[in-house]
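A single protein chain has been omitted; all remaining protein chains appear in their positions.
Entry: chain A
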Amino acid sequence: MSGAALLVLADGRFPAGGHAHSGGAEAAVKAGRITGAASLEDFCRGRLHTSGRVAAALAAAAALGVDPSLLDEAADARTPSPALRAVARRLGRQLMRAARATWPADELDAVAGQFPKGAHQPVVLGLAARSAGLGAADAAYCAAYESVSGPATATVRLLSLDPFEATAVLARLAPEVDRVVDLAAEAAGRVAEEGVDALPAGSAPVLEISAEAHAGWPVRLFAS
């Protein structure tokens, strides 16, 4: 593996469309569930251990070479909200474009052809990591970290939250991100033998429900 390649893929400026999404933070701010650094931390912790852990395991499995269509179906089954499924595919398509330009690989071309409107973003993330010469844990790190860094960045814009406080939230969550990555990579390692049922299926109902409502808002800063 290359530590520097991991930094390239995990960089918040990697041009794969994430900047237009809040990871549910916009809906949570509007509902009064995120009002400052402490509640942002609670929100991020919840997301990390549910959809973040699922995303990390999917990414790790894709990085290990598990069939992307099986993983894409597994991702669908673990994403009840149609709005979030659409977002995951849109972001997967955007990430695929960036990955193919950054780390060209026949495998990426093949999956892009198979999913012209996009596979689930964590699956593409794992494939991108693979093309970059990274391992399963690296892919899981990107997914797990993204699950908290997206809402934190968005909340800085939504609440004019002090950016130092938002970054401190991410630093405080770092040990938990490590733990989620370990669990995700371990589960991904069992997929070859046990099938995709070995992947975690944690879900956050409020995230799913509020994403459906958010998708219908006429005025919003973020796409999701």
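Convention: a residue touches a chain if its C-beta (ideal position, glycine included) is under 8 Å from a C-beta of that chain, and two chains touch if they have at least 3 such contacts; residues count from 1.
Basically, contacts and distances are computed from a predicted model.
*Asks:* Between "Branched-chain amino acid ABC transporter permease", "Xanthine dehydrogenase, molybdenum binding subunit apoprotein", "Membrane transport protein MMPL domain-containing protein" or "Urease accessory protein UreG", which matches the UniProt record of the unshown chain?
*Replies:* Of "Branched-chain amino acid ABC transporter permease", "Xanthine dehydrogenase, molybdenum binding subunit apoprotein", "Membrane transport protein MMPL domain-containing protein" or "Urease accessory protein UreG", the absent chain's UniProt record names it "Urease accessory protein UreG".
*Asks:* Decide which residue listed in A:I34, A:A59, A:L84 or A:A154 touches the omitted chain of the complex.
*Replies:* Of the listed residues, the one touching the omitted chain is A:A154.
*Asks:* Just name the one of A:P104, A:G133, A:P163 or A:G202 that touches the chain not displayed here.
*Replies:* A:P104
*Asks:* Name, in rising order, the residues on chain A that touch the hidden chain in the full complex.
*Replies:* Chain A touches the chain not shown through residues 13, 15-22, 90, 93-95, 97-98, 100-101, 104, 109, 112-113, 116, 154, 157, 218-223.
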